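A protein chain is absent from this complex, but the other protein chains hold their places.
Chains here go by letter, A, B and C, matching the order in which they are written, and residues are numbered from 1 within each.
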Amino acid sequence: MSHNTFGHLFRVTTWGESHGPALGCVVDGCPPGIRFTLAEIQAWLDKRKPGQSRFVTQRREDDLVRVLSGVMLDDDGETMIATGTPISMMIENTDQRSKDYSEIAKRYRPGHADYTYDLKYGIRDYRGGGRSSARETAARVAAGGIARKVVPGLTVRAALVQIGKHRINRTNWDWSVVDTNPFFAPDPEIVPVWEEYLDGIRKAGSSVGAVVEVVAEGVPAGIGAPIYGKLDQDIAANLMSINAVKGVEIGNGFGAAEITGEENADEMRIGPDGRPIFLSNHAGGILGGIATGQPVIARFAIKPTSSILTERRSIDSDGNEVDVRTKGRHDPCVGIRAVPIGEAMVACAIADHYLRDRGQTGRLA
Amino acid sequence: MSHNTFGHLFRVTTWGESHGPALGCVVDGCPPGIRFTLAEIQAWLDKRKPGQSRFVTQRREDDLVRVLSGVMLDDDGETMIATGTPISMMIENTDQRSKDYSEIAKRYRPGHADYTYDLKYGIRDYRGGGRSSARETAARVAAGGIARKVVPGLTVRAALVQIGKHRINRTNWDWSVVDTNPFFAPDPEIVPVWEEYLDGIRKAGSSVGAVVEVVAEGVPAGIGAPIYGKLDQDIAANLMSINAVKGVEIGNGFGAAEITGEENADEMRIGPDGRPIFLSNHAGGILGGIATGQPVIARFAIKPTSSILTERRSIDSDGNEVDVRTKGRHDPCVGIRAVPIGEAMVACAIADHYLRDRGQTGRLA
Amino acid sequence: MSHNTFGHLFRVTTWGESHGPALGCVVDGCPPGIRFTLAEIQAWLDKRKPGQSRFVTQRREDDLVRVLSGVMLDDDGETMIATGTPISMMIENTDQRSKDYSEIAKRYRPGHADYTYDLKYGIRDYRGGGRSSARETAARVAAGGIARKVVPGLTVRAALVQIGKHRINRTNWDWSVVDTNPFFAPDPEIVPVWEEYLDGIRKAGSSVGAVVEVVAEGVPAGIGAPIYGKLDQDIAANLMSINAVKGVEIGNGFGAAEITGEENADEMRIGPDGRPIFLSNHAGGILGGIATGQPVIARFAIKPTSSILTERRSIDSDGNEVDVRTKGRHDPCVGIRAVPIGEAMVACAIADHYLRDRGQTGRLA
Partner (left out) sequence: MSHNTFGHLFRVTTWGESHGPALGCVVDGCPPGIRFTLAEIQAWLDKRKPGQSRFVTQRREDDLVRVLSGVMLDDDGETMIATGTPISMMIENTDQRSKDYSEIAKRYRPGHADYTYDLKYGIRDYRGGGRSSARETAARVAAGGIARKVVPGLTVRAALVQIGKHRINRTNWDWSVVDTNPFFAPDPEIVPVWEEYLDGIRKAGSSVGAVVEVVAEGVPAGIGAPIYGKLDQDIAANLMSINAVKGVEIGNGFGAAEITGEENADEMRIGPDGRPIFLSNHAGGILGGIATGQPVIARFAIKPTSSILTERRSIDSDGNEVDVRTKGRHDPCVGIRAVPIGEAMVACAIADHYLRDRGQTGRLA
């Protein structure tokens, strides 16, 4: 409720500011016996890490994660075994350029949370955006690394499907190319298009929005809950909590508004193995808030980075009208780095529902 | 957490099945001193009530609400004054046609929650959809009637902006016409188009999806919270919890993915009265999870009613392949009746955040 | 959080005032498939019912409970089967003597919540104590009736062990006599002592405190949780939430302060069946917040009824000094009727922890 925790049985609390000594999270509710290595968690952080291509911010952070509690080392000296107690993870901030923040301290950058933080709190750590910086999401990604291990057989992957008006061709979808291009694009043919387009955006000091699609496979049928504990509701909340996200959809999403009941129905049959199968997945793997066993599909829209080089009209905290031009290292399309964050948030929602169903020790796993 | 409650300080718990003796809600957290009449609450229920035009289900329910606790009558014998204790409201079910449900009891209607309820619970009140029936939303609308009273100066209105592929012309937007047509359309010119289109759908025993837009004015600047208690996140969760909703967006929503930072920036100036003003509202009234004071704008997509006359392939609970054709009284476009529900869910989210900010007795009101 | 709900996975929300049309509860989280009859629930309410002896209030309420949702009737037409959806139960208020409450409306009765309700809310349903009346506990007892069914093999019983300074002789403890005397005394020899003592109290228009002991057998070993989700912590909270309770203890309780580590240790051995056994139960069945499998033992102290015939000095809401003498039908020892309430609250805590462990559908049962 105090707004820095999400989840019910798989609970994640994050803390830390962009320019403080460190940031981190406490994962409470990881079932005992879950095994993982530091390298596995680090790999997800590396995917989110800035500075990996010219299309993302050039801020350089190693983002090395430490695990401070909640695990015992296995005899191999590497595998961590969760004990069921809270897992505290910490990432030290290393690239805090000592610069003069006096300008940004008072000026409200349009599209940022500067104005509303001041409205609400009357005080704000303005250095690098403080708590509202997307740096907070590093802790989510670390938590997501644990969440992925909680549900046996779960795979959560995401890809960028739209930058500006340029959408992928879904018939080209190939998961194997996602990690081979700087955009997490699943369509190899869109890569040169986005490259050229984003180079223009970047050079103009501009920015653009994007859409990410998350696909979770191996979601146990029957997890979720109807009414106000819907799996899709929690996925929507988790994704909407990511900085800059303005829209979320499940399955057909807004497309469902355009079609008929006949077109939208996911028909069922008995499969060759005698088990129920669906003949389509317009629902995105969720009916009445409960997982059907099909892949869970969610998409979310990210607005363009608010930090741009072009001057925008604004005000400062003294009530003066000012013009704001955001210099510094920024992402021309924050949607790119949102890909692993979206995966993490969906993984956390699924792990949470899995434990609600299985109980806190997850003994039915 | 047990999934039939939403909200933190303005908490709504609903209960009841489609064909049980009654349904209702408990509103816990209404500040003391809030005043309302039964007629005011009833008016919202009447707006959601079935049987009001040929475009909605012909099931007839009076949906008369009773207030069982949490209020004292003022001297006028009509105005109820909240005492700060839980307000229990009940609506008796009156039109429960006694018919043979044995067919539907075992057959999974595609697009409905039949299959997943059985997966999860192994038992299901199949009469009229039981708990998964949209009848549950009557209780939400009653709760929303209270929520609207909690925040001084708040107005929450909604309108239908799309049926199938037919969208309104936003330049025609006129709130005054919304309650004068059977679709809650804000564009008088779309009404005949939708009439003709929906008549065709209805006669074919088909159904179609829709999009609703909710606009909340008078939202106090500064309510909401960053990170995981975002106002937009809670609005998204509340809307996604409505039956058949598949997508939610705030402000520009998915449109934000298509534009640049320059286009998306809401610039600021000091207004004639010396107070900050925004020159646009792409953000939909929320920055960093906190209300800016501008109107909060949310849209949600509703899938086509799953109950259609055309046979669809399915299975039954014994594992047989069956063909299902849903007879009975159904909405050709459930999106229409979702309009007051969307309003109620947004009002509840705003009331909740208002109280989080002001405290449980709302004494700062 | 809004204070009329308790429990996490087995959640109980109560509503209603002493003199409103009805009171009730919503039990959310009862696993599907749990079976019970209305008569079984009613039996617990009858145990708490006023007017059953001269030692309890003469207010007459039938306290007939209705189940409005969350169940399907089995073929026998009597057994209710929980469907996993919220169980709404309602008890209509029938003995609301229409009298003049103007005196009590403004005068703060010492020991009652009149003054603090006004402090907090500025408005208060003064009729019969309104929401602060112990009548609210009828709803708890109904919920407890469900809770008892949730945990297979669970038995929760309570007895009165002290009235004023008169304590039972524990060596006489005999569960079979508890329901055969008006005090729920487990020691037949104390009954005449208490009868004589309480008759004196009653005739003097006075009141006296008491201690209740609750014993839960069949509590599954391993439920509960360490740190802030301790089973004993939740039992303490549940019992402390009962009107007039001023103290709670587990196992040896305050007696543990007086003894040494050697005396307090519950030694273990392997029993004849090869399973671990404890040789004593000083811990009251809980170690580190987790159930050991031994009986869970809790005691709570109830203060004397605040309503007494002797005048006490007080003030009224206008700030005048007044003398208050509480006429009307009151319990000389509210501790007696607290016995079934204590049972219910402990049963609810155990059911909640059981589901946290087993998951929301309780499928491991």
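A few points about this structure:
The rule is short, and it goes like this: a residue touches a chain if its C-beta (ideal position, glycine included) is under 8 Å from a C-beta of that chain, and two chains touch if they have at least 3 such contacts.
Predicted model, so just to flag it, every value in this text is computed and none were measured.
Touch with the chain that is not drawn comes from one residue among C:58, C:79, C:155 or C:264, which is C:264. Contact with the chain not shown here comes from a single listed residue; of C:51, C:110 or C:188, that residue is C:110. Counting the whole complex, the residues of chain C in touch with the unshown chain are 1-6, 8, 14, 108, 110-113, 115-117, 119-120, 131-132, 136, 162-165, 201, 206-211, 221-230, 232-234, 236-237, 240-241, 243, 246-270, 274, 276, 279, 282-284, 286-293, 301-308, 310, 312-315, 319-321, 335, 356-357. Where chain A meets the missing chain, the touching residues are 1-5, 7-11, 13-17, 20-24, 26, 28-29, 32-33, 66, 68-70, 72, 81, 83-88, 90, 120-125, 130-131, 360-361. Residues of chain B that touch the chain left out of view are 1, 9, 85, 225-226, 355-361, 363-364.
Rule of thumb we're sticking to: only the chains that are shown with their structure count from here on.
Distances from each chain's CA mean to the overall CA mean are smallest for chain B. Between chain A and chain B, the centres computed from C-alpha atoms are 27 Å apart.
With centres defined as mean CA coordinates, chain C is found 38 Å away from chain B. Each of the following residues of chain B touches two or more other chains: 1-5, 8, 14, 120, 131.
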